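With one protein chain withheld, the remaining protein chains of the complex are depicted in position.
Up next, chain A:
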Amino acid sequence: MADSPFHLFGIRHHGPGCACSLLQALEALNPDCILVEGPPEGQALLEWLRDPELVPPVALLVYDPKDAREAVFYPFAEFSPEWQALRFGLERGLPTRFFDLPVAHRLALDASSEPLVEDLEASETAAEDPEEPSEAGTEDPDNEQRRDDPLDWLGRAAGYSDGESWWNHLVEERGDGLHLFAAIREAMTLVREESGDDHWTAHRREHEARREAHMRKLMRQARKEGFERIAVVCGAWHVPALAELPSATADNALLKSLPKRAVEATWVPWSYPHLSTASGYGAGIASPGWYEHLWHSAPERRAIGWVAQAAQLLRAEDLDCSSAHLIEAVRLADALAAMRERPQPGLDELDEALRTVVCQGEEAPLRLIHRALVIGERQGRIPDQTPVVPLQRDITERQRAVRLKPEASRKTLDLDLRKPTDLARSHLLHRLSLLGIDWGEVQRTGRSVKGTFHEVWTLQWEPRHALAIIKAGRWGNSVEEAATRRVIDAAEHADTLPALCELVDRLLLADLQAAIVPVTRRLEDQAAVAGDVPQMLGAIPPLTSILRYGNVRQTDSGLVAHVLAGLVPRAALALPGACTALDDEAAGAMRAAIQGADRPLRLLQDAEFEQAWSQALMSLAESATCHALIGGLAARLLFDAQQADLETTARRLSLALSLANDPAPAAAWLEGFLNQSALVLLHDPSLWALVDDWVAGLSEEHFVRVLPLVRRAFSAFAPAERRQLGERARRPASVAPLAMADTAIDLARAERPIPLLQRLLGLAP
């Protein structure tokens, strides 16, 4: 091969040692053309590498504009050999090309072969799942090499626990030059020969063969164009297949008339957590942060630099870490490396030294180091002018306007909705979540102690959001426009009331003024024709919460009040009818619906609503035809709302549990009445007395008959609650109230400490 123009460099994706050696090798070779494993669709985007605003880690995203779920990411870090090779080529103005199989074919092939997928391994089908647009699903080609990593075989043969540490030690943590690639090639040739074809499925093998055929095709093309020193940078695994170029016929046959899809490509920011294997990225690496450190620091300063970083981190977290600690940690790491016969400490040694010296054997600080240093939290940047969907540009602008930076680390944000900036932030986050871009997640709102004007979000920007933005791009070019259209569209397709109500709720949160009228109109229409009582009931809680909390957000909730005014009386009227002839399952659902609607309605304190609602419950409680579970619940709710006095309720209880009734309905009634709330029973003396009196008043025969029913009704409570109930029952029923009544308060004595208390509380004059 002495006269061959090709120089093959087998690398491992994202290996800093490889990148370092590769640069040396390229310097020595001075190539006139560089071929890099990567999608040809990204060719036009390579120019952006000259832009200083493009800061790795970034990923090349190739997607189908018609269906953005079909997409492939090619992530690059600064220390990725491919990245360095690309930069090398561009800086010198060399023809630099991607030569992998075009994604256009890959996507089309994956789609067309779907019916065949059934006989493949389950894990593979899962990895190709089109429903899941995350990095795990569609990504760099090597996700299967991880499961069956040839490096693992070599590593184990060399006596290491896994391929990762073997490779780290031999390649990434050393500064070998040109011999490295010859060695890698030899090793891979051997592994490929040994492994044969067994370790991949037929489908996968075919795919790999096509990729390699395409690589060879472009290599031939480059040779034909007359280049004399062609550097070929590809995954180590492919090197043996590219070493010889057989006649073009076989390759052309493989590549003939492949199906094709229209695809587009762009740069998206990537992050270290997503580069790590923990994120599910197939060609991921265990320690991106450590690799970056390897790439930047000279070998002799490596350990010191690393522990110094760790110290900074620990001090920022208020953990004790002095320079003396660091000196000892470096010494211990050196001693460990010497014991293990390594030329210098690697990540393992440094980890153990930090654990022993600095963390005093504890795990927690070490986990912090692992998250923040070993993996790292670095996030890439792309230039503003990169070709992106207009929506992406608008989102970036909005993010800037409200001063929210997309960050890969998880962050909590407490918004005070009375402040204009925070309100704008809240609107933006709600709009994005309406568009399916779940950058932020609401932790809790309103009901916390802080009051209704707080909203707590957890923010975490993930690269997959770039895909979600592209997908949402079809709704419009600005966030507001897109979200409005999306909501109106969703409203038109929503056919249940609760879903519509939730939409109304969300659009008010997102402050989409333009959507309010069409969506509430749609809600009114639906509400007017809806005959399904559980649905109507289900619509009540979200609508009431809009009414109650609307003011804080300065949204117009008058429309909602109007809808509610029509909905509540209709639901109340239809309720008794809807509760007859229910089977147990439907009764359970109805119970949940009634319970869900009861509390918000009472909280509204609207006399009209309350009256209608109580009337409905009253007729349920007295009805003989309604399902017993509902009857019991209605009796209880009325009792709680003080719409029915003790006597009436006691009568209802006794009636429902009389001997003449069938046991099953009686038990259901009791269950509904107890309403899954042992605590209320425990702490409400009148309710307790009610149940207690009833049990005490039973004749022996009756008691024996109803005992199983009572047991069944109580079985839904937690064991601790049952125990407390038992303890409560052991005490005489009337002890607590009596004790209070007996204590005659001596006013003169009670007044004595008041001056002192006033002084303590600062109330004294």
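Here, contacts are C-beta pairs under 8 Å (C-beta built on N, C-alpha and C of every residue); 3 or more make two chains touch, one makes a residue touch a chain; residues count from 1.
We take it that contacts and distances are computed from a predicted model.
Think of the chain that is not pictured: of "Transport permease protein", "AAA family ATPase", "Peptide ABC transporter ATP-binding protein" or "Ion-translocating oxidoreductase complex subunit D", UniProt labels it "AAA family ATPase". Interface note for the absent chain: among A:E206, A:E264, A:E328 or A:E377, the touching residue is A:E328.
In the complete complex, the residue from A:K66, A:R340, A:H562 or A:R651 that touches the missing chain is A:R340.
From the options A:V357, A:A587 or A:V710, the residue with contact to the chain not on display is A:V357. Residues 320, 322, 324-325, 328, 331-332, 335-336, 338-340, 348, 352-353, 356-357, 360-362 are the ones on chain A that touch the missing chain.
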